[in-house]
Every structure is written in structure tokens, then in C-alpha cells.
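Note that this complex is displayed minus one protein chain, with the remaining chains in position.
Here is chain A:
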Amino acid sequence: MAAAGNLLSTEMGAGKLHVLAVDDSHVDRKVIERLLKISSCKVTVVESGSRALQYLGLDGDKSSIGFDGVKVNLIMTDYSMPGMTGYELLKRIKESSVFREIPVVVMSSENILTRIDSCLEEGAEEFLLKPVKLSDVKRVTDFIMRGEGKNGTRSLKRSRSDDCTPSLTAAFTSVSHPRDLSSSPPPSIFHSKKSRSSID
């Protein structure tokens, strides 16, 4: 039965989502790689922001115009990394005319609201609390797949530039579990751009 969801996945073709994961922790790199592979993604894992930029061709060596190489559909980055933080990486990506449309998800073991807010302000798609679970990754990748497939282009692009995110909000609120942030064991908290649009 070709339901809408199935059509979308086949629209992506044989192409799986290609996710670039960035984390300085060897343990976390191994885990996120497995989580993404189980979620049917093609995965590239790097250990730092500068390596990520190198991989994307954004390391300033060559102009990114006409850079044909890498197609990345999603970037998942740790926040606290030596050298370049995930926040700084996020900024560099959003400053790039070529790569700014790639959704970026930031992961952190620390539930610091100002940190979350600044990432969302800077254009992060989501902020995930570590340790990241399979359900978090599936939710993110499912969402990106739907967004990618819908119009054949990235519908996230339109939503972001309009700064009107009712569809995103609906998608997020339908899957996010309202959590009390003050409760002690940190569940995976799903912070979306909904908070960003309400600030603006």
C-alpha cells in the first residue's frame, strides 16, 4: 500500500539520509554512528568542528561556490568540544550560503537553557540531551526525511526564511513529550524552533 509516507521514502530514491556526526568523544561517536545506521542513514563521523568544516569544504581553502562534492542532509553535533564548539560550528554552517539550509541538531549532556536558546536562535533545528537514545535519532531522521521528501526540496528552507513555523511546531508538539525540566533524571528533551519563533 503506497501511503504518503512510503511515497516520500521512495522519492528520496535509493538515497538514504546522509548524516554528518561531530563529536570529540570516541564513545559517543561509536554510539551515534550505530544509532544512525539503525535509523537507515548513511553516516560520516568526524571528531571535531574543524574536521567537519574540512569535510564540507568550508575550511576556507577553496571557495565553496561550485563545490560539487559532499551532499549532507543533516548535521548532528556535540556542543562541548575542544577547539571549536558545536555552537561555533553551527554558526559557521549557518553563515555559509551553500550549507546554511542543512538542518543542524546540537547534542549536549548539559541542560542549560541559555545554551539551548542560543543554539535555537542561531538556527539549530533541535537540541538533544545526551545520552542520546534511538527514539531521539529516529524522530529527528524521520522528521528530516518528511521535510526533504515533501516538495522534493527542503521545505525547512521555506519555513525558516518565513520565520513562520506552524507546521514545524505542529510536527514537534505532536511528538515531543512535555517534560518537567526540573525533574532530576534528564529525559531526552526535545527543544525545537518553536521557542525561537516565540522569541521573535
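Some notes on this structure:
The working rule: contacts are C-beta pairs under 8 Å (C-beta built on N, C-alpha and C of every residue); 3 or more make two chains touch, one makes a residue touch a chain; residues count from 1.
Please note the rule applied: contacts and distances are computed from a predicted model.
Missing from the rendering is one chain, named in UniProt as "Histidine-containing phosphotransfer protein" (options: "Protein-serine/threonine kinase", "Elongator complex protein 4", "Mitochondrial import inner membrane translocase subunit" or "Histidine-containing phosphotransfer protein").
Of the residues in chain A, those that touch the hidden partner chain are 25-28, 30-31, 34-35, 38, 80, 82, 109, 130-131, 133-134.
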